[in-house]
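Showing chain A:
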Amino acid sequence: MIPMTHFLVLGAVLFLIGAMGVLMRRNAIIILLSIELMLNAVNVTFVGFSRHLADMTGQVFAIFVITVAACEAAVGLAILIALNRDRTMVNVDEINLLKW
Partner candidate 1 sequence: MEIYFFYMFAGGMILTSLLMITRANVIHAALLLVLTFFFLAGVFVLAGAEFLAAVQILLYAGGIMVLYLFSIMLMNVEVAVRMRQWHRQGVVVLVAAVLLGLEIWAVLGEVEFGAPKQWEWSLGATPGNVEALGAVLYTKFLFPFEVASILLLASMIGAIVLAKRTIER
Partner candidate 2 sequence: MDMALEVAVAAIKIFIVVNVVQLVVAYMIYVERKVIAHAQLRLGPMRVGWHGLLQPIADGLKLFFKEDIIPDKADRVVFVLAPVMVLVPALVVYAVLPFSATFYITQINIGLFFVLAISSLGVFGVVMAGWASNSKYSLLGALRSAAQMLSYEIFLGFSVIGPLMLAGSLNLQEIVHAQRDVWFVFYQPLAFIVFFVAALAETNRVPFDLPEAETELVAGFHTEYSGMKFAFFFLAEYASMMVISTIGIVLFFGGWEGPDFIPLPGFVWYCLKLGAFMFVFIWLRATLPRYRYDQLMRVGWKFMFPLVMLNIFLTGFLKYLFL
């Protein structure tokens, strides 16, 4: 049996790594990937609690998180492609105008 704390620590570490990725990288795609990682870190916690409390709700929430992640990926990538088409740039700090 894996202790509950293990899941939580794993989730926290992954979340921190993801957050570091988001805050430190300039490349927009890597930022999106890091966001995916953060969402999954949350899933680890959800599933850990689901196991610990013997309740399906955690897994259901994990499924919703995956749904949200799919939406986020689709829209985020669409924005990136549109940006890349208009301006050949992938770095977030260059995308600093509200309007082109």
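Keep in mind how these were chosen: all candidates are chains of the complex that A comes from, given by their letters.
The rule we apply is simple: contacts are C-beta pairs under 8 Å (C-beta built on N, C-alpha and C of every residue); 3 or more make two chains touch, one makes a residue touch a chain; residues count from 1.
Keep in mind the model is a prediction, meaning the values are calculated, not measured.
When the candidates 1 or 2 are screened for touch with chain A in this complex, the one that qualifies is 1. Residues of chain A touching candidate 1 in their complex: 1-10, 12-14, 16-21, 23-27, 29-30, 32-34, 36-37, 40, 43-44, 47-48, 50-57, 59-60, 62-64, 66-75, 77-82, 84-85, 88, 90-91, 93.
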